[in-house]
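Worksheet: the structure to be examined is printed underneath.
Shown here: the complex without one of its protein chains, the others still in place.
Then we have chain A:
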């Protein structure tokens, strides 16, 4: 039976158990639910949980474990000369066997008879059925594929039987436990609590997954390219090579990418910080409530626009505008109408990213500025300071740690931003300081290394994970530091 079908049956069993359990509990109490410890539904839920939960655990364990067992048994059955080959070749052979097995499921009995003795025929026959084989199967593979199919079939049957039996046993045992004094609610609630704990550990699992997956793949990469060449290399030249050819390994220097990331981030912050901060100050200190109630949500719309839209805006509007503008300026000043700003440049990407970041800066700082106690302002105004002097000399120093925290969080967003730079920053990994020229970033290179047609084991692909872990660590440090500053600050007025 297929897995979805088993799940469906389990779901039906659960519903039946719930109904039967509820009725049984009511019957025991003679129709008066007040005589039961828990409300009747809890008894039904208890029976349903006892039936389905262990069965589902068995099902999951079986589904995870059985392929490992079956695969190793089938591989163990390979002829000795195959076993002597390299791991990769054995893997290829096993891949063939499993696609053969899949194909043989589709064939009718007489077709199997016809091709049984002739492996070469098999490939053509399977081809017409839509199962493509990488090469001509060797005779032992056909035998292994037959074994594989047989074992899978047996495993599936035994699994179905075991799961259903476990479900029925669970249902029967729990059904018999129903009585007046049985504390069904407490049992059910304990299971629910368990589920809540599992749900909240998903956050941990995700983090562990991120770190582990990146570390393993980056580890493979550092096995091919020394770590110091990656972290301190100044040349990025991965040398794309077609799969299978043994071209030179290329150079994977992180420095130019990191420089580009920081430079574009810097330009973005130069736009976002003054604009965002002044907007926040104006909205919290000067603006009338009416203006504030209109302007604040409007500014926050900027944060809700997907970054791909900003990227497109940079690519089709801002980039060409800056390019033409620079050509005009050059034409007026020197008479030579050559553009000195490229359409894809640090300036374009940084500027548009800065616009995207304005609402982050403004709403975070707005909250912090508003949190500064009224008394501080009143004291300063009472001493004769103007409003702006109060803001500059009293409010901002008090809000500074929080604002710095907010800016750090914004900076981490700038560093991790992808779509704007992919479309507007260019792909050339260069080390230079002219903001009018294209540069590239860590995120751009992650995307470009992983969207090609390279085999997954090549360092050209694996380097993306090394870049990813670098990015993760940088943003994590920035965020933790920002969180630390913000938390420390918050305690001052509480």
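Here, a residue touches a chain if its C-beta (ideal position, glycine included) is under 8 Å from a C-beta of that chain, and two chains touch if they have at least 3 such contacts; residues count from 1.
By definition in this document, contacts and distances are computed from a predicted model.
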* To do: Name the absent chain as its UniProt record does, using one of the following: "Phosphate transport system permease protein PstA", "3-oxoacyl-ACP synthase III family protein", "Phosphopantetheine-binding protein" or "Stage III sporulation protein AA".
  => "Phosphate transport system permease protein PstA"
* Hidden-chain contact residue, picked from the options A:289, A:304 or A:382 -> A:304
* Asked: Among A:192, A:227, A:270 or A:400, which residue is in touch with the absent chain?
  -> A:192
* To do: Among A:419, A:439 or A:485, single out the residue that touches the unshown chain.
  => A:419
* Consider the whole complex, including the chain that is not shown, and state which of A:322, A:355, A:372 or A:485 touches that chain. => A:355
* On chain A, what residues meet the omitted chain? -> 185, 189, 192-193, 195-197, 199-204, 206-207, 209-210, 213-214, 216-217, 274-279, 281-283, 285-287, 295, 298-299, 301-302, 304-313, 315-317, 355, 358-359, 362, 386-389, 391-392, 409, 412-413, 415-419, 422-423, 443, 446-447, 450-451, 456, 464-465, 468, 471-472, 475-476, 479-480, 483
